[in-house]
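The complex is shown incomplete by one protein chain, all other protein chains being positioned as in the whole.
Chain IDs A, B and C follow the sequence of writing; residue 1 opens each chain.
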């Protein structure tokens, strides 16, 4: 059975028809006005109609950046769009005038599911996915099942606390993992060190045109790949926090694979190897257990589409 | 179908016949010599034969303090008994000379399963169980399934790291949750504070006959229940660590209920209320989610027997 | 000998004639344009001339918010005024056309010196002064001598690190004491808790007119003095950080008295008692040493004038 997956972003909606092997058969996208749920509904219906005109589909999955209800019909809360207990599946179904099954899933969970089903964790039963972008998102698969949590709020890995009284997080708490293992953390540390140790950071500062405030995550990665030791040490430090946090998750869930995705994953082995080193060093009962392997995400920007479509089929 | 559950301890083996509602229909126990796997096998077979003589049983579940293989046939490693990749299910089956299904499960997981099926989490789908004894054990249920982990090492909640560079744990790492949320932590803090602030700790010191080294967890609980503010503050601090750590787990798993068991749970509300306060204060996205409820464990010392029997039936 | 003390602020310059007992005999002030060193020099000269017209003075002490040179003639660096290796004493002396001795001292050091000579630490030989305002400033007296440091940068108590990987400080580092023991920290915690636990913070939120962003330090103090338990707990937490940090300083310097000043000191005993409790509990070798006493600052807003004048006489 083919299904449509819809990835609802703040400024655009991307959708595709996905087959049972995770292949995208057709794809389309429209721009959208963030913040207006009704207009978003209309855009979703529009892309679905476009795709359904050419393809027979049996289900529609929506990937939304928010907390989704456990019955997969509503978005309970979203930080960036005005969804508040919003029955998005019913709304879209009404617009489409069809009885097709429609479900909504958290976007990070959907993307993680795509990796589990078709990507880097394809043959695993238990997965920790970490999406290291501006923040730290993620997804968990346990016993071949996506962890949504009892109330739809599971998988918020970035808000596990790793440092008591640590950096203030946007969530209102202190010391969240996201504050140490994310692109924002990388940039914060890079800029702070560039001010504190300008000599060590010379190449990076030069690449930023002399302006510390123009240092970005991709710039650090570029410099590191060019052999800049300082930038490599920044990625290594980021990797250390990734690996140490992942070891805490492994104490709970003993996953088979840890998938690293998101923009920062572009650093590849310069990030992965320090993550692995810290993970194995921090793993409880090491030597008496099989250690999870680490892998880079494979599904790219379409992970949300593919995962939402596949979850709609389940 | 009735099943036998066997709880294998360091000095004794307790077993019972358990019905489908978690009731123990018959029970027996034998003393055992820790450390000798073959002798333990014989003792297990002995108690099973005694029980099976009077009851028809369809399965046997063994609860063992060690890492169990994902196929539930072997103990891969145990800290206190010399099991090393030990095929305990086959060994016991050979002694019994029967084809009855036998499975082995981690004892903390078995006890947690009993709470999930018949006890404090009976109507929940997602549970965090914390067993606060000398150490901090626990169990996780996600989507109505016990979390064993891909390699049988899941649910080791006590070794999630909560303080970087924190107290050294017996596991070889620093800052494990167990070092802050356990009976040992309670006693360590009680003794340290009794030395540092003897006036505040006067009642507790008196109860210990004047010897700080004789302060125990039950003594702290007794003093707290008698109204001793200092002992209450020690339990409150323990509760704070419980609640803050549970909030990190909730960020990952969004459970419906957090069950508190183990010897320290005897403190009841003096421990539970501070745990809840810290949990809700530390919960990410509070106000936009349903908060897990806290409950004291109900299954008592027989939880391992009941849980192992029930898991054997699954 | 009488001396003039000049307290150079960002928007005004206050000056007074100070006798040998710390009394201010005459006082004057002028508004000033922050950021322009030459204009500040002129204002300083102006107030000195006004005061010197009526009083015979033997020295002038300037209190400046910056790092002062060890020879007390220049400001090496200031965060808010464009002093960079600025020979302020010579500049002012040239404007005055006199040979009178002029020295410049760090303003927090000057204020601390006033407490040591004439205020809360009057009979002590070793003092830790903590000025808890927006930030955490302070001063140290060791062996009856002001600690300026070898290069004029001593006494920056607020930048002792108390939490590795902790809150980012305006200084570019993480975990500085100032991030935990200051008015800003109090307000940050009050607002965060008001969002996370609105019920507990109800009175405080009401006092702020329902707007969490309008919660201020004085509001917390007011609510605490009216008996609000939540506000009292915020001050107690602030006090805990004060006391624990002071214990670290005491490990190094073994002071006789810890003086608490700055705007937050208006909370009085609601802040002082938790500070003392945490201090004594955290003090190394407690029971084998005399514990420093805590005292509220006595010199008020004129401490800078009095201290600068007195230091000019030394």
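In this section, a contact is a pair of C-beta atoms (placed from the backbone, for glycine too) under 8 Å apart; a residue touches a chain by one contact, two chains touch by 3 or more.
Only a predicted model underlies this, so the values are computations on that prediction, with no experimental measurement involved.
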item	value
Interface partners of the hidden chain - shown chains only, full complex considered	A, B, C
Absent-chain contact - pick from C:89, C:124 or C:187	C:124
Listed residues B:33, B:94, B:192 or B:214, member touching the removed chain	B:192
Residue among C:152, C:183, C:217 or C:239 touching the omitted chain	C:152
Of C:65, C:208, C:249 or C:309, the residue in touch with the unshown chain	C:249
Footprint left on chain C by the chain that the document does not show	67, 76-77, 124-126, 140, 142-143, 145, 147-164, 171, 173, 176, 244, 247-249, 251-256, 282, 284-285, 288-290, 292
Where the unshown chain meets chain B, residue by residue	163-168, 172-175, 180, 188, 192, 195-196
Residues of chain A in contact with the chain not shown	164-165, 193, 195-198, 280-281, 286
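In this text, only the chains that are shown with their structure count from here on.
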item	value
Interface sides of chain B and chain C: same vs different residues, half threshold	same
Rounded Å distance, chain A centre to chain C centre (Cα mean)	46
Rounded Å distance, chain B centre to chain C centre (Cα mean)	52
Touching two or more other chains - residue numbers and ranges from chain A	163-164, 173
